[in-house]
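A single protein chain has been removed from this complex, and every other one stays in its place.
Naming follows writing order (A, B and C), and every chain is counted from residue 1.
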Amino acid sequence: MSVKRITPNIELMVGLFVILGIVTASYLSVVLGETNLFKQPGYEVIARFSSSTGLKEGAALEIAGVKVGSVKTISLDREDYESIVVLNIEHDIQLTDDSIASIRTAGIIGDRFIKLTPGGSDIMLEHGDEISETESSIVIEELISKYIFESKSKD
Amino acid sequence: MPDVSTQDKDIEHVIRVENLVTHFGDREILHNVNINVRKGEVMVIMGGSGSGKTTLLRHMLGLHQASSGSIYMLGQDITQLSKKQMYEMRRNMGVAFQGGALFSSMTVAENIQLPLYEHTSLDDMTIKIMTRMKLEVVNLAGFEDLMPSELSGGMIKRVALARSIIMDPRLLFFDEPSAGLDPVVSAELDELILRLRDAMGMTIVIVTHELDSAFRIADRITVLDQGQILITGSVEDVKNCDNERVQNLLNRKPKDEDIDPEAYLQRLTREG
Amino acid sequence: MEIKKRNEAGHSIISLIGEVDLHYSPRAREEILNTLKDKQNVLIDLSDVSYIDSSGIASLVEGYQLSKKAGQSFGLLNISNAAMQVLKLARLDSVFPIYSNIDEIQN
Partner (left out) sequence: MLLATPIRLIEKIGFESIYITRLTGSMIIFLVHCLGNIFILPIRFTAVLRQIYFIGARSLLVIIVTGMFTGMVLALLAYYNLKQYGNMELIGAATALGLIQELGPVLAALMVIGRAGSAMTAELGIMRNSEQIDALECMGIDPYRFLITPKFIATIFSLPLLTCVFDVVGICGGYLVAVINNDVPSGAFIQGMITNVDWADLRLGLVKPLTFSVIIVWICSYKGFYVHQNRSGVFGAEGVSLVTTNAVVMSSVSVLALDYVVGLIML
């Protein structure tokens, strides 16, 4: 309605509100939602685990405690019943082909994440390659039952 | 405008209410009302409170659904019009409500201009001049930038009148023009209404319970009581009417009914 | 509505004919303002106006104001009864220079 009077005050306030709203919205989506607006896409490698219990898609990928990527997909290899985990690694992180991928837990009830330990080889992994050295999830229940079982058999 | 206004230019009765019956819930408010309003006349609908006069007005404005009967405006039955056609029709109708119904967030000028901005593509300058002209007509020159809250009751009525005539409508409806106004202001408003009729050839329908004002401005008067029309005629006709209820209304006499003692007692002591 | 233009006695005479309402007044306004822009003295002939509403009158007011600023002459000619009533309602009959025929102007 073009009749209504608008004091500059209203426009200023609405402007401030919208700017504040957009700044906070972009903080949420860029920082927390990890929208790859400015980042170059990473590359993918495959890791096979005998068990990936507790690991979820989107879980973090860390080297020395620093996040360098995430788990893209988890699927089952229907022939040898292994877990195939596709890892998305940031484009500027170089990994040797003898790196070790191990599934770890943050704290006791924390999320599972994948810890990468770089090796000493000269050959670097490229998009689509496979990490051959892996350590599966450590399941606390299994550890405990194993301990009980072993101590029994000693007797 | 290629709408209703160009058809039926010369029909005698610009408003025709035929056999109008309405209900609120189970209560019948108007019983078979018939009114004809001639082109260019001031028709006053008079009645005490609860007589159904405001309801009748709201029917003419298309704000209520009638139970039966028809209402012809400029030759078209508005009870049969679609919403869109009704909006078209309303451009020929100006309405000044009892309380003014001004939009409190807009200035006087913005209130008056609103229909122009909504319905026409006139130049801003033209709209500005028209607004000021209408304010001159209602003797409120220089008030355009005030807010409705800064106006007195009489001023609000006059602004409402200015808004209702901004589109130069052919039909003007005015609900209680003099209610709550002192006699001087009320007389001024009456004068204004007559000038509008003479200058613009408007047909004007006024709903009021004020006798003095009604007799001053009316070409014809319709007296409504308890949802029924008692008489329609000139001021003289009404004054000379020997119907008891009309005379009671004219003499400001309260209704006095014969009291049936038994029924009265029943009414007072009834349970529930 | 119809608009006719002719030149007479040093004036452009614009005749408005028929109904000048919300629909047609913008055209009348444009004609009046354009003629004024051409530095001509303007007379509006209202003898054949059967109906003029306030938007039409508003255009006349605007034209008159513009001509005053530019020092041109502006007037209304042969005002019909219908137009006169509307002018009187807004008390504009005392504002405009009003002539009943062209000879009056020359005096």
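What we mean here is this: a residue touches a chain if its C-beta (ideal position, glycine included) is under 8 Å from a C-beta of that chain, and two chains touch if they have at least 3 such contacts.
None of these values were measured; they are calculated from a predicted model.
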Within the entire complex, the undisplayed chain is in contact with A, B
It is residues of chain A that touch the chain not shown, namely 1-4, 6, 10-11, 13-14, 16-18, 20-22, 24-25, 27-29, 31-35, 58, 60, 67, 106-111, 113
Note that chain B touches the absent chain at residues 58, 61-63, 87-88, 90-91, 93, 95, 97-103, 105, 114-115, 118-119
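Throughout what follows, only the chains that are shown with their structure count from here on.
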Between chain B and chain C, the Cα-mean centres are separated in Å by 35
Chain-centre distance (mean CA atoms) for chain A and chain C, in whole Å, is 80
Taking each chain's centre as the mean of its CA atoms, chain A sits from chain B at a distance in Å of 74
Within the complex, chain B is touched by chain C residues 21-23, 25-26, 29, 53-55, 57-59, 61-62, 85-86, 88-92
Listed in rising order, the residues of chain B that touch chain C in the complex are 1, 119-123, 125-127, 129-130, 133-134, 136-137, 166-168, 195-196, 198-200
